[in-house]
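Now for subunit A:
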Amino acid sequence: MPAIIKVNNLSKKFKKINAVDGLSFTVQEGDVYGFLGQNGAGKSTTIRMLLTLVKPTAGDISIFGKNLFTHRGEILKDIGAIIEKPDLYKYLTAFENLALFAKISGIKAEKSFLMDHLKMVELDERAHDKVHTFSQGMKQRLGIAVALVHNPKLIILDEPTNGLDPQGIADMRTLILKLSRQMGKTILVSSHLLSEIELVANKMLIIHKGRKMIEGKVAELLDPSKSVVYIETLNDEKARQVIIESSWQRYLQPGAKGILLKMDKEQIPVLISYLSQLDIGILAVKPTHSLEDYFISLTTPNNYVESSAN
Partner candidate 1 sequence: MKKVLLINLFIQLCLFSQAQDVNLLVQRVKEKINRVNDYTADAKMKTNVSFLKVPVASVKLYFKKPDQLKIVNEKGISFIPKGAVNMNMNNIFSSGKYTVLDAGSDKLGKTVVKVVKLLPEDNNEDVVLSTLYIDEVNEVILKTKTTTRDNGTYELEMQYGNNISYSLPAKIIFIFNTKDYKMPKGVTFDFEDGSKKKTADEKLKNKTGKIELNINNYRINKGITADVFK
Partner candidate 2 sequence: MWNLLQIELFKIFKKPRTYLAFAVIAAFIFLIQLGLYVNGKDWMMFMLGSLDETMVVDYNKLVNGYAVCFFVLNLLLVHVPILVALVAGDVVSGEASMGTLRLLAAKPVSRTSIILSKYFATAVYVFALLIWIAVISLLVSLAVFGKNDLIVAKTSGLQLIESSDVLWRYFCAFAFAFIAMMVVAAISLLLSTLSDNSIGPIVATVGIIIVCTLVSEMEIPIYQKYIRPYLFTTYMLGWKGFFYIGSTADGETIKGSIEYLPGIIKSLVALLVYIVALVSSSVFIFRKKDILS
């Protein structure tokens, strides 16, 4: 599978704040890639960098195998996006908005073609109403029509369920699956809710404070027989080095701060005795029972990951 998005060591600094800090990930063709993190974790900034709205401080992005900064126009032609709220021109009608964005995307769209798109998102009857009369859900649907009108290969959805009612959220889920399974689109979808991601994504990445915490296949990360354990030591760096050099390395979660391992519960005491033998002073071992717990722990104030990061 060729890589659709390849991000390498991407960073963005706003004055003194590291919004994104050395982030690397890869999205393969056909993936529904979940991008998970709290509000302010750096998801939006990353997505804006993928769409050339924000210039990275450091790092590389290549999309469709081409450098984003040297092949910008070519790449953006094949991307459709909804960025946060689907804000459109309120003083224009749904049809006018769609026609306008089709034109900017460089496609010559017939009226019937545009109406078909509006029908797809069930807005054909409101096609000639101004957008300021639309509900949030209708705007979201129009936003989707706009994102898809030029038939992009890659679809980037930033918090697509924000502000939607339960029915809207369910519809969005159905749409994402349809786009992926029936139309073969590659999708990057961000959210601050694991529950949403796990229902649609096949891979995911958890980001916190601009850094990668965990990346992997959703099925594996959410495997209930595995436990995620966080180990706090007197010397984290040394402990990490020891683990990397041993057979325990395969359990170590890449990119995470501190020492985070995913393993069968039974193996935890074995690891601890191994580390003790090597004179690594263990301060605490905190097991979490699922990825959900781990993700929630990130959002809790004074959580262990945060304290370890400091």
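Keep this in mind: contacts are C-beta pairs under 8 Å (C-beta built on N, C-alpha and C of every residue); 3 or more make two chains touch, one makes a residue touch a chain; residues count from 1.
Selection rule, in plain terms: all candidates are chains of the complex that A comes from, given by their letters.
Keep in mind it's a predicted model, so treat the numbers as computed, not measured.
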Touching partner of subunit A in this complex, picked from 1 or 2: 2
Of subunit A, residues touching candidate 2 in the complex: 14, 48, 51-55, 72-77, 79, 81, 83-85, 87-92, 96, 100-101, 103-106, 146
